[in-house]
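As you look at this complex, bear in mind that one protein chain is not there, while each of the others sits in place.
Coming up: chain A.
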Amino acid sequence: MIFKIEDVTVYFPYDNIYPEQYEYMVELKRTLDAKGHCLLEMPTGTGKTIALLSLITSYRLSRPDSPIKLVYCTRTVHEMEKTLAELKVLHDYQVLHLGTQAKILAIGLSSRKNLCVNTKVLAAENRDSVDAACRKRTASWVRALSTENPNIELCDYFENYEKAAENALLPPGVYTLEDLRAFGKNRGWCPYFLARHMVQFANVIVYSYQYLLDPKVAGIISKELQKESVVVFDEAHNIDNVCIEALSVSVRRVTLEGANRNLNKIREEIDSVQLVGRSKATDAGRLRAEYNRLVEGLALRGDLSGGDQWLANPALPHDILKEAVPGNIRRAEHFVHVLRRLLQYLGVRLDTENVEKESPVSFVSSLNSQAGIEQKTLKFCYDRLQSLMLTLEITDTDEFLPIQTVCDFATLVGTYARGFSIIIEPYDERMPHIPDPILQLSCHDASLAIKPVFDRFQSVVITSGTLSPIDLYPRLLSFTPVVSRSFKMSMTRDCICPMVLTRGSDQLPVSTKFDMRSDPGVVRNYGKLLVEMVSIVPDGVVCFFVSYSYMDGIIATWNETGILKEIMQQKLVFIETQDVVETTLALDNYRRACDCGRGAVFFSVARGKVAEGIDFDRHYGRLVVMYGVPFQYTLSKILLARLEYLRDTFQIKEGDFLTFDALRQAAQCVGRVIRSKADYGMMIFADKRYSRHDKRSKLPGWILSHLRDAHLNLSTDMAIHIAREFLRKMAQPYDKTGTMGRKTLLTQEDLEKMAETGVQDMAY
C-alpha cells in the first residue's frame, strides 16, 4: 500500500498495516525531520523492522536532493540476514511501483569468516585463523614478494578484485551475505573487500553493533560514513552491555605467557632484519624508515592498503591525541623492553591472594613508580605495536593475539581515567578450588562507547520490544532523545497468555532462589509442569533456564528420575550447549521437527546466545516456560563495581538495576513467541517471585496488560487448565480486522480517512 505521512509518500509492501506501525512511522518521521535521536519501544510481533525500513527508504525517496544513508545495526548475523530478507521484499515492492529510481544498494557486512569464498582460506578453523590466512595472501609485501617468487600463494579473488580496481562495483540491489558470496564467486572478486569498499556507496548497510560501537572495528569499517546517516540499533535493550564490553579487556596467565613468546619472536625478527640489513640496504632501511615516520607522528592509519589492516585502536578516536609517539619507544628494541617490563609487572600483580580493586589512575601511577612506564607511553602501546608488526611484515596475526591484547589493555588504561575500574581476582568466585587469576579492566560507563555515534550522525534510532523503563536508557547512554515513546500493541484477540506459576501440583512453592533451586521438590515440580504441558501444547515448546550450570543439573536429574523419558514420549528434546555449532544444528533440527509435525522441546538459557536473537514464532513456539528469574550473579566483583558506579553517577539503586536487568532478560526470552497478530503463544513465568509486584511491574507493558489477576498465582494443574482453554480459543477462526469498533488492521481507505480526521481518532 502507498500512503502519505505528512509530506512523505510511504511505500509499504503489504495490503494492510497495523495502527501501531503507522504511529511508529509517524514518530520516526518526526525524528528524521528534527535530525535528532529517538527511543522507541514497540512490542515484538508488530512488524517493527519493516515499518522502520519502509519509512526510512521512503523518506530517502521523498528527499532526492539530500539522500540519507541507513546504517542498520543488528546484534547478530542471523538477524542481519532476516532484516535483509525483509528489505528485499520492500525493495521489490518499491521498484515495482516506482521503477528504477527506487533502486538502492543494500549490503550486509560481516567478517572474512562469513564472506570469504577462497576454499583454502576457509579451511582454517576459526575466525582469527581465517583472518590470518587471508592476510598471508593479501598483505601488500606478500604480493610484492610474489612478483619475484612465483611459489608464494596469493588469493585469486583478491587479485582479480585489485585488478578491477575502480570498476569493482556492485550493481544496485539487496545483498545478503549469501548473495555477496555468490556474486563474488561469479565475478571472481573477493566479496569481503568488495563489500568493505561498497560501504561508502551503499544506501543501506546492515551490520553488527560492534562495527559502530567497538572502536577496534569501527575505526576500520565505519570511519567513512557521512553525517547524513540514520543509524538504527535494533533489539537495543542490551545496548548498554555491548557498549561497556567494547571497552573492556582482561589479562590472564595464558595471555602473559603467550605475550612473552610473541615478544621473543618479535625480538628475533628485529635481530634478523638488522643482521640481514648489514648486507642488504633495503631491509635495514625498513626499521629506520619506521623510526622516521614515528618521529613525524602517527600518519599511519591513512596510508594502508586494504589488506594490511589490523583491528584498530581499542580506544575511541576522539580520545587519542594527535601527537607523536614518545621518544622512549620509537626504537623497536626499546619498545620491546618496555613491553617486557609491562608483562613482568602484570605478572606480579596477578600473583595475588586477594581480590583487588583499583581505579585506572592509581594503577597507572603504581605502574610508573614500579616499572617506570609513563601514562603517555602506555597510551601509545597499541599504535606502536601495530607499526612494528607492519614493519616486520608479520602476517600470522592470529598467533600474535596475546601481545595485542596486552597492548590494547595498556592503551585503554593509559587513555581513560574515569568510568573504568581494574579488578584482580585470584579465582572465580563460584569455583574457588581452581586458581585462575585474572586482571580485568572493566568499563562501567556505557555512554563512552556510544558517544561518538551520537555526535557523528544526525539521527540515531534506538528501538526494541523491551525498553522499559524507557527513561532509564537516555541516562545510561547520556543523550537527549527528541522522541521517546513506548507503543502498546493493539490486539485483535488475546493472542498471548502470560501466566505466573508459583506452585507445583503439590502446592509446594517453586523458585530458583539460591536456597531453593536444588530442592528435589522444586526440580520435580518443574519437570512435572513440562511433562503436562508437552502433552497438551502442539508443535514447539521452549524452556529457558537461568544458567547453563542450572540447566545441566536439572536435565541430569530429570534424566535420572525418568521425567525426561516422559517428555520424550511426547516431543523430541533439543538443547542449547556451549558449543555454538552444535546449538545451531540443534536449532535447525528443532525447526524441522516442528515443521514436520513431530513437535519438539528446546531447552535454552536466558542471556545465552539463543535467547539473544532466535525467534520462536508461530509453530516454532506455542509455549515458553521461563524457569526462575534470570538475575545476574550478584557476587561478581565486576557487577558490584558497576552497580556502585551506577549508584554514584545516576543514583540508580542496586536492587532496582538488578531487577530491571533480570526482567528485561526474562521479557526478552518470552517475547520471542509472537511474530504477528495472527500468531499466538503462551508464556509461563515459573517462579514464585514473579507474583510480587516489585518484580512483575518491571515487565514491559504489553505483557503486563495481558497478565490477568487470576493468572498471578497459579499451580501446575490450574496452569494446565488455562492452557487448554487458551489453545482451544486460539484454534477458532477470527476476524483479522478487529472487532467492536477497534481497528487492529488498517487498509488504505482507513489511512486516508485518518489523514483527514487526524491520528488521534484511531481507536486503540
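The criterion applied here is as follows: contacts are C-beta pairs under 8 Å (C-beta built on N, C-alpha and C of every residue); 3 or more make two chains touch, one makes a residue touch a chain; residues count from 1.
Simple rule for what comes next: contacts and distances are computed from a predicted model.
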Not counting the visible chains, the remaining one has a UniProt entry; which protein name from "Oxidoreductase", "Probable RNA polymerase II transcription factor B subunit 1-1", "Protein SEH1" or "Kynurenine--oxoglutarate transaminase-like" does it give?
"Probable RNA polymerase II transcription factor B subunit 1-1"
Sole touch to the unshown chain from A:N203, A:S636 or A:S705: residue A:S636
Check each of A:N114, A:T411 or A:N525 against the chain that is not shown and name the one that touches it.
A:N114
Among A:K216, A:K695 or A:K743, which one touches the chain that has been omitted from the display?
A:K216
The listed residue (A:L585, A:A710 or A:A755) that touches the chain absent from the view is A:L585
If I consider the whole complex, including the chain that's not displayed, which of A:L572, A:I652, A:L704 or A:M718 touches that chain?
A:L572
In the complete complex, the non-displayed chain touches which residues of chain A?
14-18, 47, 50, 76-78, 81-82, 85-86, 88-89, 110-111, 113-114, 126-128, 130, 176-178, 208, 210, 214, 216-217, 241-242, 244-246, 248-252, 255, 311, 314, 401-402, 405, 408, 425, 428-431, 438, 440, 442, 547-549, 552, 555-556, 559, 564-565, 568-569, 571-575, 577-589, 591-593, 596, 598, 600, 607, 609-610, 613-614, 618, 632-639, 642, 675-679, 736, 745
